[in-house]
Every structure is written in C-alpha cells, then in structure tokens.
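A short write-up of the structure that comes next.
A protein chain is absent from this complex, but the other protein chains hold their places.
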Amino acid sequence: MPIEFDRVTYTYPCAQKPAVQELSLRIPPGRRCGLIGRNGCGKSTLLRLADGLFRPDRGKLYWQGKPLDYSRKSLRTLRQQVGLVFQDPEHQLVATTVEEDISYGLCNLGLPESEIADRVQRTLEDFDLLELANTPINHLSLGQKKRVAIADVMVLQPQLLLMDEPTAYLDPAQTRTLFSQLERIHAAGTTALIATHDLDFIYAWADWLMVMDCGRIVLEGPAEQVFDRHEELSALGLGLPLAVDLLIILEDNNVSVKTVRSQILKRLRCGGYRSFNEENSLRSV
Amino acid sequence: MPIEFDRVTYTYPCAQKPAVQELSLRIPPGRRCGLIGRNGCGKSTLLRLADGLFRPDRGKLYWQGKPLDYSRKSLRTLRQQVGLVFQDPEHQLVATTVEEDISYGLCNLGLPESEIADRVQRTLEDFDLLELANTPINHLSLGQKKRVAIADVMVLQPQLLLMDEPTAYLDPAQTRTLFSQLERIHAAGTTALIATHDLDFIYAWADWLMVMDCGRIVLEGPAEQVFDRHEELSALGLGLPLAVDLLIILEDNNVSVKTVRSQILKRLRCGGYRSFNEENSLRSV
Amino acid sequence: MKLNPRILQLVAMAALSLYLVVGVAPPAQAMHIMEGFLPVGWAVFWWIVSLPFFILGLRSLARIARENPELKLLLALAGAFSFVLSALKIPSVTGSCSHPTGTGLGAVLFGPSVMTVLGSLVLIFQAVLLAHGGLTTLGANVFSMAIVGPWVAYGVYRLFANSDKQKLAVFLAAALGGLVTYIVTSIQLALAFPAASGGFVAAFVKFAGIFALTQIPLAISEGLLTVLVWNWLQSY
C-alpha cells in the first residue's frame, strides 16, 4: 500500500468550503489507477496532497504505512518516491535547457556527478529526447514540454507516479506516444495514478478507477465494474466513454451496421452531447 | 462565400519554413466546418490569418468577395464580422469583471452607451451569465471562463465564428453545454469553423470537414465522406473517431457483443493508441 | 541675400534633425546608450561608479534569499515582468511608441536597492536579446536607469506618500523617475562629448533638448500608466 488517505479534509486559504472532504483512499500498488470527476471536484487537490504539497486540515496521510509528519526530512523522502506531473508543464520546467531541467531533481538529491550524468543520459534515451538535450525549454512545442515534464519526474525513479490531465493539449498521435510511455513505466513496476477528463483514454488505460465528486470519492473499483454503473456516472455529469456507450447501443439493437451507424450518430449528437441530462431525467421517471 | 484564401503562404518571423503554405480554401456559408490536423500543422495560424491578425507573405484573402487590404478601416470591418475564440480563455479575457470583459469589444467599436448596455445584457442572458455579471474574472472556473470567451465574441454578432480547440480543458458535462451553445449559434445563421484534435466531438458536430497537414489542406469535403477515408487519416497520424472505428469492427466481425467489446478494448489499447501505424502497414501488405 | 543658401541649408538640417529624432530612432533606444558610443575612459568610469551599487544590492538580496529561498522566484518573475513591459509599446503623445520601464513601480514595491539589481539584469537581457544598449556602455546605462531612476522614484514616493495622496505620489515617482533617467543620460553624453564652445553645459543643453521631444511625453505616459496599474493592484 504505497499511499493511504485517512479521512483527509483540506480547505484552500480563503475558500468557503473544503476542496477535499473526509476523503479516505488507498492506492493499490502496481496498479494503473484512474481518477475521474468534473472540473473543480478536487482531483488536483488530491494529487497535491498526495505529494505533500498541502497539509491537511484534518485527517492523516500514510506513506508505506508510516504517517506523514511534514518534517523537512520526511517530505524529502516522500517526494523522492512520489513523482507529480503537473497539468501545465510551464509550471514545472524551471531550468534553461532540457538536459539541465532533467538533472535538476537529481542535483537536489546531492548525487555524485557520474551518476547524474548516467541517469540523465538514460532518461534522455528513454523519452526520445536525445536530440533536444541542449534545446532551451522555451523553444519546445507543448507536446515536447509535456514529454520533458514526465522525464523530469521519471528520472528520479519514483515508486508512485501522479499525473494531472496528461492528455490535455495533446493530439491523437502524441496521446499514442504517451500511452506507450505509460505502458513502459507500468511494466517497470511503477504504480501510477492519472487524474483526467478524458474518459476514452482512461477506459483504455486504467485497471482501477476512482470517481470523485465534491471533494469525495463516490465510486471505486476495477475499471470495468465502475464503467458498468451507467446511471451513477451519468448522474454525476460524467457520461460514459464512447466505447461503453456504443456497446450499450449494440446490446439494445442487435441489428445491421446501418442501423447501428444511425443510432451512434443520434447518440453522439443528442444523447452523447446535447441533452444527456434531459434523457437521463426521462429515464429515471 | 464569407471568406476565401487564395494560395496564401505565411511564415512566422525567423521560422525556417512556412506555417501555412500555398493554401487555398473557401468556407461554405452557413455550414458547421471542422478543421482537424496534428499539433503544429498550421491550424491556429490559419484561424489567425482569417481574422486578419497576420498578413500573408504571398497570396490573398477575400472577405465576401473583396480582397482584404489590411488598412485600418478594412480590418475594423473584418473583425466586426469575424469572431475568433482562442484556445486558452486565460489569454483572451482582459477586463476585471465578466460584464466589463463582454463590453470590451463593443467599447472598441465606439458604440453609444445605451446600445452597449443593451447588447451586453442580452448576451449575458443568452449565455446564462447573468448571475456572474459582476464576478471578477479570476474567480471563475475554467468552464465559465470558456463561456465568457465565447460570449465576448458573440456579442459582436459576427457572421463567421472561428474557434481554436474549444473542448480543451472542458469536462464531459461542459462539453455538452458547449455543444448546445454551438447548435444555437448555428441555428441563428452564423457560419462556424472549429479547429480541434477532438475527433469524437468534430464527428458529432461538423457537417463539412477539412484536414490539414504541414501547412496545407490535404482533404476536404462533407464530414462523413472525409471520415470514410480511413487509410489516409491514419497515415496522417490522426486516427479515426471511435465511432467510425467501431463501425469498421462491426463490418469486419458480425458477431456477439462480447466479441465486439474485446475488439474495442484491443483497438483502444493497441490499435487506437499504441500501434495504429503498425497495424495499418500490415493491412496494406 | 547672400545668406539665403546658408539659411536654406540650416532649415533643411533642422528639418532633417527633427525627422531623425521623431521619425527614425525608435525612442526605446534613445534611453539606452548604444554599444561603443562612449569613449573608453567614460565607459570604464561608469562601470566603476555602478559596480558598488550593484554589489551592495546583490548582497542585501542574498541575505533575503537565504532566509526565504522562494523569493528568488518572485524576484526573477518581477525582473521578467519588467523586461516584458519594456518590450511592450506604449502610445506616446508625439505619436511614436516606446516602452514603460516599470522602474518606478518596482522601486515603490521592492525598494531601490533591489531594483538596482533587477534593473541591471533587465539591461543585460535588453542588450543580449533585443540588442538595445551594450556591454561596454552597461555601466553608464545601469547608473542612469537602475540606480538614479529607482532612487529618485523611491525618494519622491516616500516624500509624498504620507500626504494621503497616494496616486499623486505614484504618478510623480514614475514620471520623475523616468525624467531623471533621461537627464542623467544627457549628462553622460554631454560629459563624453563636450561642445567646442560652451563645453559641458552647451552639450548638455543640446542633448537634453533632442531627447526631450520624446522623453518628456513618455515620462508622463509612464506616470499615467503606473497610476492605472497601481489603482488596479489595490483593488485586487
């Protein structure tokens, strides 16, 4: 059990109500965990709490069974083993060139220079950044910045990787690259937790899913089981991944491709996007 | 024919190669036009050219049949009739409160105060922003900011609405709201052009589709026809909307829902994200 | 009548100078003494004059940064902010555009010795990224823009701050800070190039006269803009 939340409450300074409320959570080790929920439901706050950036008002965090005491030393150990990739890479990249930025975390650990050189070199290769090593950060495209941000964190070889909206700003091909990088990270034994709106991405990637609403975890379990709870997900304003939606259509009409096509389009136009809520309220009547 | 590009080339200052190259384009009036393409293919540049923000190196733009001469007067007319919503609302909203921000464009036109008050009021109602009218911009959520950004532009009653990545940063429920707003705008007779990566969104919304690659339009036509060109889209690194993908699976295996489910997952995991190109090259063998 | 061609010549020259001052030179640079403009003696002199101020400022910054390392981020952001401001073009009354230096606001917010360091770093970036100013003339530019400007702005602000006319204090700080910068630049040029007749004073009058055309309206615009931003900051 790498990390555990025990009835954690956190309120931003000056905010009216808590961003995370009485939240209890265990992240299963070695899993691909997805965290979904609407904008503003507290996903980012949860990730920041898990990285020890905020201190809960009430409740406790445990890292590998030991409670986090927010001393400088324990924070240092925590952040060595937990890597957080921010939504906006601009806020994470601080050095001038790609190579320097990747080395930054290692230098903070006070490692010997030969080991820094070694690990930076290996990470540059792993993330296909060798050619960009000496490029200044500000000359990179957004997709490249995102890649550097992940490399920054992975060079520290964390046991738990937290990512906030990794697919925002990426085009389909870049998303594919990200997907294969995540597969590699998973194969190496790293536990990962991804917070996102991108239901299709999370449907394809996650094997454990948590759903947040208003600062709490409202659903949790193996991904397929969670996505089977159609009504609850719709009621939360999340809808379903398109693939799940399509399968429902298939089950409902076991007919020709042509019929399915028209059904899908109708679903996408009206159900999927426009009046999901209306439809929903009809259903529950 | 609201706007027309005639072999337009534009190179950013000091860039090695043009961002938009010998591009010819007509936007059919009254249509819902989608513009897709990979990051960096020139989509945003095209939108900025269409709004007269950049001046082409070669080639001409026509607005309602008349060539654009970039004089102050013609730019003023153009920008009154063409509205551009930027990708990041953070970079578009300039005033302190919602109301002030919506009035900004009207004040620039030098309209009489009574008309400004009138139009701002109506727009606040249309976009369901009445309650937020006096809220400072930096207290808004991202979805609200996006709504204000669209209202900012629609208050000028443009004939052509250009949008850059409208669904980025939005959660599924917010995307649904955006969709219904776009439907309303379309119903009022405004031509719209949306540039995005979100294939599922564009599949549901667009009726005319343009595909860009390396600064050129490489495919164009009614949306369904364009999405039928599977091989070409995959070769461009774009992939297909999930729904189209599913229909292909259905046509290939006319079998049980269970088989289809496992096919979709395989497709999402490997085909859809990881190794679409490999699979593709196998197919063409 | 014999003088006619000469008068014509002079009128033509005056017109030409006016054109050059108002039309050709981007006034953004008129504040910066360009690379190689000062004779070697004066270039070295201004370096020697400015260096102690810079080192003292850096020392006091280092002390603050040791206590609160994250302040470095804020300082770097403030520096980057004033660089970006200086690259924005503000409309000036004469029709030409130039830059607000933000020194006045910075001096009021951070204090003059911090502004000396930030201002010097901004000047380095202006030389390296925009080719405004230069390395040999850096000392002279630092003296006028990062030492005298902020100290005057700060002094003026403190003088008027108590008279519960904050806005006036801010306006005067920014405007006079800008104005004194331009006067010092003129002095520096006049010292380096005294006129054959009238020496330093005559040269000063000439340089000051030429730069006055663009710099006085600019100082006023900067004062107004700073007040706008100040108001806004207080409401935030």
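By letter and in written order, the chains are A, B and C; residue numbering begins at 1 in each of them.
Here, a residue touches a chain if its C-beta (ideal position, glycine included) is under 8 Å from a C-beta of that chain, and two chains touch if they have at least 3 such contacts.
Methods note: contacts and distances are computed from a predicted model.
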Among "Ribose transport system permease protein", "Stage V sporulation protein AD", "Alkylation response protein AidB-like acyl-CoA dehydrogenase" or "Cobalt ECF transporter T component CbiQ", the UniProt name of the subunit that does not appear here: "Cobalt ECF transporter T component CbiQ"
Neighbouring displayed chains - absent chain, whole complex: A, B, C
Option touching the unshown chain, where C:S50, C:S113, C:T136 or C:T181 are the choices: C:T136
Selected from C:M115, C:M145, C:A203 or C:L218 as touching the chain missing from the view: C:A203
Residue ranges of subunit A at the interface with the undisplayed chain: 48, 51, 53, 76, 79-80, 84, 86, 88, 90-97, 99-101, 103-109, 113, 116-117, 120-121, 133-139, 152
For subunit C, residues in touch with the removed chain: 3, 6-7, 9-10, 13, 17, 20-21, 24-26, 29-30, 32-37, 40, 58, 61-62, 65-66, 69-70, 72-81, 83-85, 87-88, 90-91, 100, 117, 121-122, 124-125, 127-132, 134-136, 189, 193, 195-198, 202-203, 206-207, 209-210, 221, 225, 228-229, 232-233, 236
Residues from subunit B at the interface with the omitted partner, ascending: 13-16, 48, 51, 53, 72, 75-76, 79-80, 83-84, 86, 88, 90-92, 94-96, 104-105, 107-109, 138, 152-153, 156
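The rule is simple: only the chains that are shown with their structure count from here on.
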Given subunit A and subunit B, the chains that contact each of them: none
Distance-maximising chain from subunit A - centres being C-alpha averages: C
Between subunit B and subunit A, distance of the C-alpha-averaged centres to the nearest whole Å: 26
Gap in Å, rounded to a whole number, between the CA centres of subunit C and subunit B: 44
For the subunit A and subunit B complex, residues of the former touching the latter: 38-40, 141-143, 168-176, 179-180, 183, 197, 199-201, 203-205, 237-239, 242-243, 246-247, 250-251, 254, 257, 260-261, 264-265, 268-269, 272-277
